[in-house]
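Here we show just some of the chains, and they stay where they sit in the whole.
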Amino acid sequence: SQQQKVRIAVLPVIDALPIYVAQQEGYFKEQGVEVEIVPVLSAPERDQLMQSGQVDSILTEVVVNMIYNKETPQIKTVRFLRTTTVTTPMFRILASKDSGINTVADLAGVPIAISEGTVIEYMTDRVLEKAGMAPTDIAKVAVPKISDRMAFLDSGQVQAAVMPDPLASLSIKNGARVIIDDTSYPEVSHSVLAFRIETLNQQGEAVRKVLAGVEQAVTAINGDKTRWNGLLAELKLVPEPLLKDYVLPDYPLASVPSEEQFADAMQWAREKGLIQKDLQYADCVDASFLP
Amino acid sequence: MKRSHTFWALLALMGAWQALAMVIQRPILPSPVVVLGVFFAEIFGELGGHFLASLWRVTASMVISILLAAPAGLALGQSQRLNQIFAPVIYLLYPIPKVVFVPIVALFLGINDLSKIVMIFLILFFQILVLVRDQAEGIRPELVYSVRSLGAGRRALFRFVYWPASLPAVLTAVRQSIGTAVAVLYVVELVATSRGLGYYIYIHGSTFMDYSKMYAGVLAMSLLGLGLYFLADVLHRRLCPWQFIR
Amino acid sequence: MIRLEELSYHYPSKPLIFERFSLEIGGGEAWAVLGPSGCGKSTLLYLAAGLRAPTAGRVWVNGAILERPRPSTGLILQDFGLLPWATVEENVRLGFKIRDFYGPDGKHAPETTPPAVMDERVRFWIERLGLEPVRGQYPGQLSGGQRQRTAIARTLVLNPDLLLMDEPFASLDAPTRENLQKIVLQLRQESPLTSVIVTHSIEEAAVLGQKILILRNRTNRSAEVVDNPEAGGQGYADSEGYRRICSQLREMLGETA
């Protein structure tokens, strides 16, 4: 009955491709839902728009979802947008050219540039722990902007940094070394689509249609990865110098984070002090809108 | 400002930039030659559009800021009483980073051009207010006496003494605002827009790491400012001819 | 016209210049004020113009307590107070502009300004004071005397009924000065003008002042007034009476020096 617009705040990352594809290919229209993509350039701006009610949905990650919900449930994750696969990592820990760091062991006590309180920090902790590093040996320095991290890594102002795919390739081109990536622990890295709970309650049907549209897009992308070069170039989701050789990752089909994934992330978030009390999986994740 | 001086200034800056680029030898600072190439390739296309979007936002917010802050500054500079009451309010609000108000402004105005203009306005307002107020406070009392003796009350003093006496300060404020307004585009044009030089620089510098495009955007900002300065100089000559006699 | 009633005045944290000082200036009278530098002559004019409020006591002008500058009082300041951003002509026109701004409300502007004659009066006074050649110049481009004449024109153009002048002819050469003294005498004949002129020239005081107030370089408690009823008469400046008054004044002032 309600033909209301659904507004999604989207960061300029490759994870958002299915949403753009669904919009461009008319999948949303086919499903009978009108979607407005609101581009934002950074996470704080995205959250500001959400907090002031200017958008209904955001591209985010489970940890952030928990932070939103730490007092009262505000938003719920309804679908993975991207996860690490065995073949394509989402994040890599890189060491700068002249740092002399070659192995995970060399990273002990070396400050790694990260962005605090995000999946990047979560992934860094978990991947390094899994690789056998003592938690006390993990040092971190907050540099929220990716471009600053890259510049600092490049000039040796920091010796190590976490970079997302595909930008990590740029650093590697400039001489940075991969020390470890998240393919060793694919459960941690992800991005998700989350909706305001009111929207889910009042416009559940529209949300379902949105997810159906995304599903169509994911299928289309996974089915033919070469078809989207034009769109990628136009949206500039991949830096120009990489575009030519870039191979799109496999996007996850309809799915949400599992209870185990959620519990692990929550434990980490509590240790970090990002949230003060345990949250219910059902308050933060909702698989019922998936097609 | 003469054209020729501007030309040489540009050339000198390019020289310094080239030298710095050669010292640094890193992608974060490409050579101006490369950037100029990109600039001229883009300015008649995509970059031009961003330029116009920013031009509109900067001009609109400057006009609003001057129109509101200059009279307010005059009023405070004119009356010690008013100033004593409002100074603490100004001093409490001025140091707040206005970016924290983005969500509140968005809440009331939505996420459109207007909310961006209002954000720039919030940043410029206090800067202009403080300058014009301090200037108006320094007016020679004999001028005030002489005009009061001609029958002027508060309003006429405002019109015939404080306003013209503060015009040079207002023009200084305009010059400062140009610099500030253009520079804060970078903060303001990050939210829910895909137009404007701020967006252009951010997306190329921070997301795509395409530094030559980013610097083409920086160059465009620089030139946007310069153009507005030329306008301000013309305005100054028009409005304050008495300052240019020797 | 003006009545100072037990007036006291001092600048912040400075000694009293006037203390319970009383003086009555009748309508149509021509006064001159003489006194050593720094004795309070300018201050007296400021008080009479309503630009400074007395510390104690009251100033009456035209039967009302003075609380703000009267629109029909003309004041010529010692340091001119020309607007640096306005040309000679604009400065002369300023008073009219202010009246236009308020309209004839009786408070800021007299109720009876016929605006039609404005341009004519401005032109008349600019010419009369020899400012024609510099009418388009800014004060910064004027000679000292030209500035002073502009300030005079600015005041006279408004046709005041009370004219307060603070050393108005100090930087003018002898012929111009005499010419302007004549103008003032003439104005007084044409209209019921009360005038107070502060001057440091004994001769000028004797020529222009029917009553001459002498102030002293200490707290002034009572008015010391010299009568000079024939001032302004034809050929008075060559008369015996004039010379007598001059030497009397010189003597009185010499005392304090």
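Note that the chains take the letters A, B and C in the order they are written out, and that residue 1 is the start of every chain.
In this text, contacts are C-beta pairs under 8 Å (C-beta built on N, C-alpha and C of every residue); 3 or more make two chains touch, one makes a residue touch a chain.
Small disclaimer: the values here were computed from a predicted structure and weren't measured.
Trainee: Would you give the formula describing how many of each protein chain the whole complex in this file includes?
Mentor: Stoichiometry of the whole assembly: A x1, B x2, C x2.
Simple rule for what comes next: only the chains that are shown with their structure count from here on.
Trainee: Taking each chain's centre as the mean of its CA atoms, which one is farthest from the centre of chain A?
Mentor: C
Trainee: State which chain is most central when centres are taken as means of Cα atoms.
Mentor: B
Trainee: So, what's the distance in Å between the C-alpha centres of chain B and chain A?
Mentor: 37
Trainee: Can you check how far apart chain A and chain C are, centre to centre, with Cα atoms defining each centre and the answer in Å?
Mentor: Going by mean C-alpha positions, chain A sits 82 Å from chain C.
Trainee: Per the centroid of Cα atoms for each chain, what is the distance between chain B and chain C, given in Å?
Mentor: 48
Trainee: Considering chain B alone, which of its residues make contact with at least two other chains?
Mentor: None at all.
Trainee: Would you mind listing the residues of chain C that make contact with two or more other chains?
Mentor: Answer for chain C, listing residues that touch two or more other chains: there are none.
Trainee: Any idea which chain C residues touch chain B in the complex?
Mentor: Interface residues on the chain C side: 46, 49, 51, 68-71, 73-75, 77, 79-86, 94-95, 97-99, 101-102, 107-109, 138, 140-141, 151, 154-155, 158.
Trainee: Taking the complex as given, what residues does chain B use to touch chain A?
Mentor: Its residues touching chain A are 26-28, 102-104, 106-107, 110-111, 190-194, 199, 202-203, 205-210.
Trainee: Would you tell me which residues of chain B are touching chain C in their complex?
Mentor: Those in contact with chain C are residues 142-143, 145-153, 155-156, 159-161, 164-165, 167, 240-242, 245.
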